[in-house]
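Structure first, then comments.
Yeah, one chain of the complex is gone here, protein chain that is, but the others are all in their spots.
Chain naming follows the written order as A, B, C and D, and within any one chain the residues start at number 1.
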Amino acid sequence: MIFARVIGTVVSTQKDENLNGMKLLLCKETDASGKPLNTYHVAVDAVQAGEGDFVLVAYGSSARMTDVTRNAPIDAVIMAIIDDVQLAE
Amino acid sequence: MIFARVIGTVVSTQKDENLNGMKLLLCKETDASGKPLNTYHVAVDAVQAGEGDFVLVAYGSSARMTDVTRNAPIDAVIMAIIDDVQLAE
Amino acid sequence: MIFARVIGTVVSTQKDENLNGMKLLLCKETDASGKPLNTYHVAVDAVQAGEGDFVLVAYGSSARMTDVTRNAPIDAVIMAIIDDVQLAE
Amino acid sequence: MIFARVIGTVVSTQKDENLNGMKLLLCKETDASGKPLNTYHVAVDAVQAGEGDFVLVAYGSSARMTDVTRNAPIDAVIMAIIDDVQLAE
Partner (left out) sequence: MIFARVIGTVVSTQKDENLNGMKLLLCKETDASGKPLNTYHVAVDAVQAGEGDFVLVAYGSSARMTDVTRNAPIDAVIMAIIDDVQLAE
């Protein structure tokens, strides 16, 4: 999974019907501390994430393993909102 | 999913029979604002996309999750045409 | 899918039995115009491709979606020989 | 699989319900000798790994092939703790 921050929304009317009702969020990848990197990801939201949230994005077939995304033609899902990253001392 | 713009068509006569009837589109990757990058992708069209369209491309097994692409030996599909990318303020 | 040109053959005697009868081709990645890049791929041939052919290679689980490659432990397949890449004007 | 060292924990309350009970560990990729590289991975723990452990991380659909991670929307799992890497002489 990768770290990202939600920074926007992708709007699409003409899309595969299996995407109906899904929220496509624009995410900017970050490092483990939440510092933004220069890579963007579009992921479907499975956890009611909102703009500004620090999240985890899962890629590949695993992106279809939530109730929201089952069988959809998508390769990335937001499956957790991060409260904290605790480093070992 | 990644951002791309459709810029052409790939023509193939000798191909796996599970590809029959599919449109292979040449896409140039872009950033979130639609600005072209230097990476190309060939993806099957599942949403009647045309040249110049700003689209989303999904990779991997998810590329087979549309009615158009079911069971086909392809690893990339255009599954949405983008109307707008809205950034948080 | 990625663009490539077939440039050779990989010969293997000691291999997984599910590979029996498959042709392992060495491919050099190209750009959309067929110009060679510096990346190599080994892919199983599903379309009777020959050396010099300009082809499309699909990666991942989709590589197993041809009659030739069903259930084989391979992650790349040549699933189309390219006649032409037509750019929008 | 890739080499990594466990360096922390990711805490998440609001997450997909299929993640309940799983431990999300922050891992820093290493080379074969355990020397840290600059890439981070978040992986689910399937082998009771703890902070400081030198581990193997598997990516993709294979990350769901443990009893702990079955059907979860995750793309990386720690599936082995490394005792030793023995180089040929």
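Operating definition for what follows: contacts are C-beta pairs under 8 Å (C-beta built on N, C-alpha and C of every residue); 3 or more make two chains touch, one makes a residue touch a chain.
Because the structure is a prediction, the values reported are computed rather than measured.
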Omitted chain's touching partners, listed by label: C, D
Identified contact with the non-displayed chain, of C:9, C:33, C:48 or C:86: C:9
Residue, one of D:10, D:42, D:58 or D:72, that touches the chain absent here: D:58
Missing-chain contacts mapped onto chain C: 6-19, 24, 26, 40-43, 51-52, 59-61, 63-64, 71-76
Residues of chain D (touch criterion as defined above) contacting the omitted chain: 1-3, 31-32, 46-48, 56, 58-66, 69, 77, 79-88
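Rule of thumb we're sticking to: only the chains that are shown with their structure count from here on.
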Mean-CA-position distance for chain C and chain B (Å): 20
Centroid spacing, where centroids are CA-atom means, of chain C and chain D in whole angstrom: 32
In chain C, residues with contacts to at least two other chains: 61
Contacting chain pairs - touch in the sense defined above: A-B, A-D, B-C
